[in-house]
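Right, one structure below, let's go through it.
What you see is the complex with one protein chain gone and the rest in place.
A and B are the chain letters, set down in written order, and residue numbers restart from 1 in every chain.
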Amino acid sequence: MPERTEAGTTSRSRRSPWVSHAVLIAGILIVVFPIYYTFVASTLSLQQILRPPLQLLPGSHFLDNYYEALFGGLGRVGGINVWTLLLNTSIVALSVAVGKIVISILSAYAIVFFRFPFRMTFFWVIFITLMLPVEVRILPTYKVMVDLGLIDTYTGLTLPLMASATATLLFRQFFMTIPGELLEAARVDGAGPWRFFFDFVLPLSKTNIAALFVILFIYGWTQYLWPLLVTNSNDMNTIIIALRKMISYADADTQWHLVMVTTIFAILPPVAVVVLMQRWFVKGLVETEK
Amino acid sequence: MATVALKTVRKVYAGGMEAVKGIDLTVPDGALCVLVGPSGCGKSTLLRMIAGLEEISSGTIEIDGRVVNALEPAERDIAMVFQNYALYPHMSVYDNMAYGLRNRGTPKPEIERKVREAARMLELGSLLDRRPRQLSGGQRQRVAMGRAIVRDPKVFLFDEPLSNLDAKLRGQMRVEIRKLQRDLGVTSIYVTHDQLEAMTLADVLVVMNSGRIEQVGAPLDVYEEPATTFVASFIGAPPMNLLTPDHLSAVGAVLEGLLPADAVTVGIRPEDLGTVEAKSAEAGSAGLITFDVTIDVLEPVGAESYLYARVQDASVVVRLPGRAAVPETGKLKVAAPVDKLHFFDTHGKRVDPVPVAARRLG
């Protein structure tokens, strides 16, 4: 990647770059327009929304709508306000991301830095979970949740999502690139497994952890089938499930302007995380999957 | 400070591969012992067993009279310098050196004092805040040394520490290591595959081959009286010429009365071969053997010249002083003093030459 700007120019088009920019801007429009449109709708009154076509610039109801959504209570989902939904979703996304990282880093550490009977068996047990997404075991998993009394609990929403092969495999791959001499030097310097973990493995994995955090935060925030299965009560809904409930009973009374505001709230946090942590995220994503 | 004693130490890997086949060795207090041998000879494995990084299959290792077989590396009171330095990439130079002391609960002011002291000795004072990746190869090497020194251990272990440096720097660091080791007087074990490094550094030179010790001794003793053909060809560059008596007889060498009973190989160091005029002066009363070689190439390198030649199907190297006045092709009569010949038996073991008195009789 370095020095390519210079070397690259020779191979780049000598024609004006405007064609490229035009195509890219068209692409950006496709990508961003649906979100922008929803934002515009979130600043209009219900009457305006019900009379398409909508205007292209934000309207004057921004404050009213957002105030009502944040402090008014949303009628359609049993009077739950956006705060509760955001709180629930944040709890899910954060615990899934943090829990997954902790669990995966520990098991990858065991598999890479120790030798013990059945090591490879454990590795395969973890690896095979790649092939068992929740979508293919919906009913029996639901039954387990019921039996364990985990319906409508944060534990039920997060714990089953915390074990996954991908994060473990990523950490394993990364740990195997840590030179053996480093571990030897640390052992000669008196570091046991825990000290080596905290003094070396964690600091050296910082970038990986950051990247994985972004990816897993998004994963947790955008969960759909799982929260749909394990929540019945409205005050345990994630914001996405709540939205789906708001629009699925759509009729003349649907508070579309509040739906739009809620949608913006459902989009904003993960987009902010991805954009702000972009550098790690992109690096982590492209490296993880390859 | 301590002696290190190995007693019938063996290493057998899970697959049955025997990397170290029963080593007995005592390194005296304060000595620098160099383990040298080709790659795969078990020298690194042996060093790592002394460090506690490899389990010992059988035998015992004692440091300062204490059997350390079951001790963790950190409990053996050793410090190690690694081939790739193994500097901690996320720590500053200071922290790299302080890490081991902190783990032992050394009080902060003492850590500070020891690190500053080591940094002064190694001229690292201005680099203490840098990260390893901001250092040159030689500086990294010094930090690795510093990390070992601050620990004030009973034994230093060096695992090919200079192999990643360029030739010039390697020479400099070699001198520095030697000097530092003398000054500190710490018992040291040093692994290398470079015979020159081994010769110049060692108090005790240990030549290893396929998991066994071939010879132990002072470097010049080993050079002058190699115990086996392996040692003869491994120590010294270019290596000793090894020829059969038949080869030599065929090109005019007269060996009658010189050859011990069991000898099947005759060894001659390249520098012990030369033109007849030069070697007659050197040999004095001992006498010469002379024979013809067929010249292949003459390589002048400045202070000396190497003549690559053949005796029938065997190749021979002759080291000539300065600008050699010899033809570049054709035949040349070369000579070697009789008392500089080495003899080996069918097992490659050294055989004593025929005593001078007996020679006359023959």
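We adopt the following convention: contacts are C-beta pairs under 8 Å (C-beta built on N, C-alpha and C of every residue); 3 or more make two chains touch, one makes a residue touch a chain.
Note that in this section contacts and distances are computed from a predicted model.
The chain that is not shown carries the UniProt protein name "sn-glycerol-3-phosphate transport system permease protein UgpA", picked from "sn-glycerol-3-phosphate transport system permease protein UgpA", "Pyruvate dehydrogenase E1 component subunit alpha", "Transglutaminase domain-containing protein" or "MoxR family ATPase".
Within the complete assembly, A:243 is the residue of A:85, A:204, A:243 or A:261 that touches the hidden chain.
Checked against the full complex, the candidates A:86, A:170 or A:218 give a single residue touching the omitted chain, namely A:218. For subunit A, the residues touching the absent chain in the complete assembly are 1, 4-5, 7-13, 17, 19-21, 23-24, 27-28, 30-32, 34-35, 37-38, 41, 49-50, 52-54, 102-104, 106-107, 109-116, 119, 122, 125-126, 129-133, 135-144, 159-160, 162-163, 168, 176, 180, 183-184, 187, 192-193, 196, 218, 221-225, 228-229, 240, 243-244, 247-248, 250, 256, 260, 263, 266-267, 270-271, 273-275, 278, 281-282, 285-286, 289-290.
Throughout what follows, only the chains that are shown with their structure count from here on.
Rounded to a whole number, the gap between the C-alpha centres of subunit A and subunit B is 58 angstrom.
Across the interface of their complex, subunit B is touched by residues 179, 181-182, 184-192, 195, 199-200, 203-204 of subunit A. Interface residues of subunit B, counted against subunit A in their complex, comprise 48, 51-53, 72-74, 78-80, 82-90, 99-100, 103-104, 147, 151.
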